[in-house]
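Complex shown without one protein chain; remaining protein chains in place.
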């Protein structure tokens, strides 16, 4: 009996998360607090097993399907890593190499690729009102196909970023904060500034700030969303954040003043995003095929961005926070670093370099978060299976 | 001793299929009736094992090479699934990322990618006289390289669609009919209409109708090939169909009247294809690099197609068949569905929706058919190995 493993199992035993089995992961606020905590515990447990060279392969064969409708490096590799550590082979659905343009429906494609799929991971974050809806279509399709006996198993969906939420990112971020503060119980009363920051590019997804305010308000934190006027996020998610804060005993507020947000903050999360309203317009233009309109909108948005070049995280800004440069600085990466990847951008290279190691650790949680989501959806009794994997004692790396 | 598994083994014991070992799969009519039946039995046995959570991995490592010279979703995923369930990692030969343009020969490429390959799956269906010939070149090359000691193993070829036949599709289709009718012995005297149908696109491969008439004529069925004048298929395959029908006690006929074909049919398989003669012209134009000529041909063919917009499967057409809407409607997918993927197309959405579940089950056979082909080519005594896998009792999904 390994003491540390037993600790993870004990924590899981205290939680109710039965409904995650054979289920999917769309948005963090559709999950209960216990379910969210189960993801954290399992992510840490799987990491612990890997560090101890214990194989966590629960699949002898099976596919993990990935559908990336937007570019990705770290999420793509995190998904590949998670599938691999559980025993699944990744098969990417490259829509350009497929016959999808032939006019087949989402229902059909989803079913056709899933005959031996245990997981489907999707990134679809480009157009408002589309990405999450697409994921639901996929899940409805494979659920129906499973019930009809067409699919022997129902693959579980992992939302790898939609127009509303970016749950694998937000959970990896939250787990990093939990690690840094020594436990979720220590987050109560801590202030986090989820702030817009200037970027010379445009149209970055809203799902990161939305994911953060939708998740971190559940831990009794004082969550401040800061952005210039005109850079509002989805109002539905703001409602979620308000409701969460009220229930968790924390607070949620919005300001148009970056400095106010940074004042005495324990954690800062400065990152560029596009205005929600503009993204809605863009989605409409796209729907109409009005590419001149899209070009014009892009120019307007870049000009609008340029008015807020002072929304940059530098030494001076960090001095406002609780611990100056040592205050936890977070980012989903890649960041627009001044003097490195752009002339003016989200953060100075000094602030970024100081935080680099922490940022990379933040990112290192993502493969385990994804693996935990899959594990919880695909394993009936995770505690028992963790123990069985430990007892099976197959080495990940045989020497 | 599992009774159902024993049933599959008993059936295999009654068949002669030794020549499939270390062999390849080009065309169904190059295989004996016993060999074809062995594929069906093995496909069902492998599915049964997977449904019972028994790992069917016969390879601890090894590659399955895929070469897709045309777009593909379901065949690509079927091949990936089949390889995965047998333990092979898929490695795609993307001719654009390779140095093939550098002028290396087919013989060289085939050998260079095969040092650890157990399977090569190829789709090459675009040009008449090319695809099947290319597959033979590949097989000749790796056979020679194996004999010369350059390759430790000879990878087996799986034809994933050529200009002549689409064996994995035709066999998956046939197995679906067998399941629906409760056994191959029940196909005798059943009527199947393999019919052309209108499509607003052009140049769809002939290998599906050719594969169907070349295979289903072996089961004593009354096979009717229907198409407008000018949409003839390859005459060699027509000869195969005639010969098969004569030997199996069924019949084979050709008509230019869709209604006549549908009359009292037990199974209908309506699908668009390009005229063989036009595809020959296109191949010549392509060989000469005459792209203006190809454009011109395309326009002519679309105009020719448009003259046959009445070749559509709707309620009225289905009423002519043996069981109306409940008559088995088949398609390799994706279909051109009227009102869904096009204004006028192969089938109305009502007929398609009624058949959807059956169509998806039809498609679900393909991964198992491919796995069975590989198994028969790579395992010396399939019956013994099936039993050994069952006795090994490794879980596919460990819980």
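All chains are identified by letter, namely A and B, in their written order; residue positions are counted from 1 within each chain.
Keep this in mind: a residue touches a chain if its C-beta (ideal position, glycine included) is under 8 Å from a C-beta of that chain, and two chains touch if they have at least 3 such contacts.
Note that the coordinates shown come from a computational prediction; the quantities given were computed from them, not determined experimentally.
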Of the candidates A:28, A:55 or A:244, the residue in contact with the absent chain is A:55
Can you tell me which of B:12, B:54 or B:93 touches the chain that was removed from the display? B:93
Given that one chain is not shown, which residue among B:23, B:109, B:244 or B:338 touches it? B:109
Given A:62, A:167, A:367 or A:382, the correct residue touching the omitted chain is A:367
Quickly run down the residues of chain B that touch the omitted chain. 57-63, 89, 91, 93, 97-100, 102-105, 108-109, 111-113, 115-116, 118, 145, 148-152, 378-381, 384-385, 388-389
For chain A, residues in touch with the removed chain: 50-51, 55-57, 68, 71-74, 76-78, 80-81, 84-85, 87, 89-90, 201, 333-334, 336-337, 340-342, 357, 360-361, 363-364, 366-367, 394-399
